[in-house]
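In this view, the complex is presented without one of its protein chains, the others remaining in place.
Letters A and B mark the chains as written, and numbering starts fresh at 1 in each.
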Amino acid sequence: MSRFELPVVPFPQAAKVALADSQLRRNLNKATSTIRAKRKAVTEELPYWEELREAGRRIKQETMRNLDRYLLQLEEQVTAAGGTVHWAQNADEANELVTKLVRDAGATRAMKVKSLTTDEICLNDALQAAGVEAIETDLAELIIQLAGETSSHILVPAIHKNRAEIRELFIRTLGEPDLTDDPSDLTDAARRYLRKTFMDTTVGISGANFAVAETGTICVVESEGNGRMCLTLPKTLITVMGIEKVVPRWQHMEVFLQLLPRSSTGERMNPYTSFWTGVHNGDGPREFHLVLLDNGRTKVLEDEVGRDALHCIRCSACLNVCPVYERTGGHAYGSVYPGPIGAVLTPQLRELAAYDSLPYASTLCGACYDACPVKIDIPRLLVHLRGKVVVGRQRKGLRFDGEALAMRLAARAFASPKRYELAQALARVGQLPFVHDGVIEALPAYLRSWTVSRNLEAVPKQSFRQWWRSKK
Amino acid sequence: MSSREAILGRIRAAISREEAATEATEAAEACSGAGEHSSLGERSYLAAEVLPHERHDRLVEMLRDCRAQVGRVSESGLAAAVHRACQARGIERVLLPPGFPENWLPTGLSLVIDDGSTASLTPADGVISTCSLAIAQTGTIVLDGGIGQGRRALTLIPDYHLCIVEAARVVNSVPDAIEKLESAVAAGSPLTFISGPSATSDIELVRVEGVHGPRHLEVLIVE
Partner (left out) sequence: MQVSLFVPCYVDTLFPETAIAMTRLLERLGLEVAFPQAQTCCGQMHFNTGYQREALDLARRFVDVFAGSETIVVPSASCCGMVREFYPYLAHQHDDVALATAVEEVAVRTFELSEFLVQQLDIEDVGAYYPHRVTYHPTCHSLRGISVGDAPLKLLRAVRGLELVPLGDAESCCGFGGTFAVKNTDTSTAMLTDKVANVVATRAEVCVAVDNSCLMQIGGGLSRGRTSIRTVHLAQILASTAEAAFGTTHVSV
């Protein structure tokens, strides 16, 4: 964990705050329902969409099973093409590496293409602490950087901000006094502001969507063109990439270039996709550095069930179909990776105990599994992690754990029909103070969480098995 | 132990690999072996074959969907079409990649021949290029830096990009394109896939066309 990370607020608490933000709720609903509809259209038009998903899943599975070999092949190919490959075990190592590379290039400034991986390691903070200015060039990232905030959605990070807020922000920070709040106008202002940055900055920093081991080719998928700027104009390019992004063969891109755009923005193809291999004479950077990042990924790999979370291609389809995410937004997950995938990836990349509320931030409705382009069985992973949370608490456990006690008692009751019926009888009696006209509207203690917003019907006088015995 | 060794060691322990192949050549051999029983299997997701003229129709439709302007011309009418396109946009100075066929150009256009410097990028109103191929299914133009395409910055900086697509370069699907591009990739050429002008929906999900990169993309298909 990078020293710049903030302490984690348990999901239920963070969610409660987010749920009360009407602007966030409205923006999220609009964003997710719009992208959902677009995604549905472009995936349903392909009769072989399910076959593509299965191919994506198999490629990722094969990759993880031979991750060392593919990384070595990638390293060899990139090096042969004139690039330099570095390996970073954790965030601090990666940040030190990148900072040194920027300094070695004689620069005090670097321009960035949006990269979740660099957000994960808090690269911007580390660079700033070392006196290097990191300029975000992706529009939403620029907005939240200028506002001093963090992203709330993988794909549309500034979705929590409305146009009036952005106008006010740009007037304040970009020195453009006559801006309207029309998105076109605001975008133009950003274009003008960044143009000079693109032309003058000598170091670019990016992430990578995919890295082909067979050829040493890196792939960046984008919409705005700032990626193309940062990847081709500066003298030095540094790419920070999670080790799980490697893909075995060039041919495999035929699968991912179909899965990713259709799943993320709901387009047949996104505006710009760039591929490059090492350095190429007369075209683009003269120096290329690839930083391979572990930062907990090898820990995830150790879990034979949990490692499927590494298959993620960061499309955000799961976010857009999740009924929980749609209402709470990304900040409530307390991590760079929010939503369903975040709930299974973050606790594994980090300390499970620190993020033990995330695996429970789901009703297990399964919409994410249906939407995932590489068929990650997120509900299964969530339950698997819940199992690990429980075992972890039991191992530590001296503190009174009410839930564990209740579960143990329930298990004992279920172990014998006699005890079970006794428990049923107790419920019938125990409810009496709380029943009025056949309905319970308020319950005490732990169970209050139910009646805070819902009624509960009274436990009927006769259970099914009692009825069965009386009739037969 | 270096970070490299530490990471590789943890990966191997996690996937329970007994032997420790640290040599890249061994790994590469293992990879090509693994590649033979390719995870792709029978590639049951391939699209149905599409006839050339249907392919061109589809390309036009998809390009328009991507908000690119499209025209179809014969080779003899190409120079005139280029002239019309530039006039319509008020383009007077055009950036030209090395090797762009001169007989495709009208007279009267002021040409800036790229010399590889940053300075040559800025004065032009637009850039004209050929392409490596075009994908009908998605309305995508692919550049691989080949003849008439130039270095990547050329088709990025000017505000208008006119791309000439020869009929024979139109492929049906993404898998077709990936296959055709394999040799360029193996040779280390950078690729750019372009599907319309740049766009963003970052502000309230309102789509705005043209952020960085050319705000206007026009395609002429030479049939």
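To be clear about the criterion, contacts are C-beta pairs under 8 Å (C-beta built on N, C-alpha and C of every residue); 3 or more make two chains touch, one makes a residue touch a chain.
None of the values given here were measured: they were computed from a predicted structure.
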{"item": "Chain not shown, its touching partners among those shown", "value": "A"}
{"item": "Residue among A:K30, A:K100, A:R192 or A:R408 touching the omitted chain", "value": "A:R408"}
{"item": "Touch list for chain A against the chain that is not drawn", "value": "11-12, 15-16, 19, 305, 323-324, 327-328, 359-367, 369-370, 380, 383, 385-391, 403-404, 407-408, 410-411, 413-417, 420, 424, 427, 437-439, 441, 446-447, 449-450, 452-457, 459-460, 462-465, 467-469"}
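Basically, only the chains that are shown with their structure count from here on.
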{"item": "Distance between chain centroids, defined by C-alpha means - chain A, chain B (Å)", "value": "29"}
{"item": "Chain B contact footprint on chain A (complex, rising order)", "value": "27, 30-31, 34, 48-49, 51-52, 55, 58-59, 61-62, 64-73, 75-76, 81, 87-89, 93, 137-140, 143, 156-159, 161-163, 166, 183-184, 186-187, 190-191, 194-195, 198-199, 212-215, 217, 223-226, 228-229, 231-233, 243, 248-255, 257-258, 265, 267-278, 280, 282-284, 292, 294, 298-299, 301-302, 307"}
{"item": "Chain B - residues contacting chain A, complex", "value": "2-4, 6-8, 10-15, 17, 21-22, 24, 27-28, 30-31, 34-35, 38-41, 43-47, 62, 65-66, 116, 118, 135, 137-140, 145, 151-153, 156, 174-175, 177-179, 182, 185-186, 188-206, 208, 210-213"}
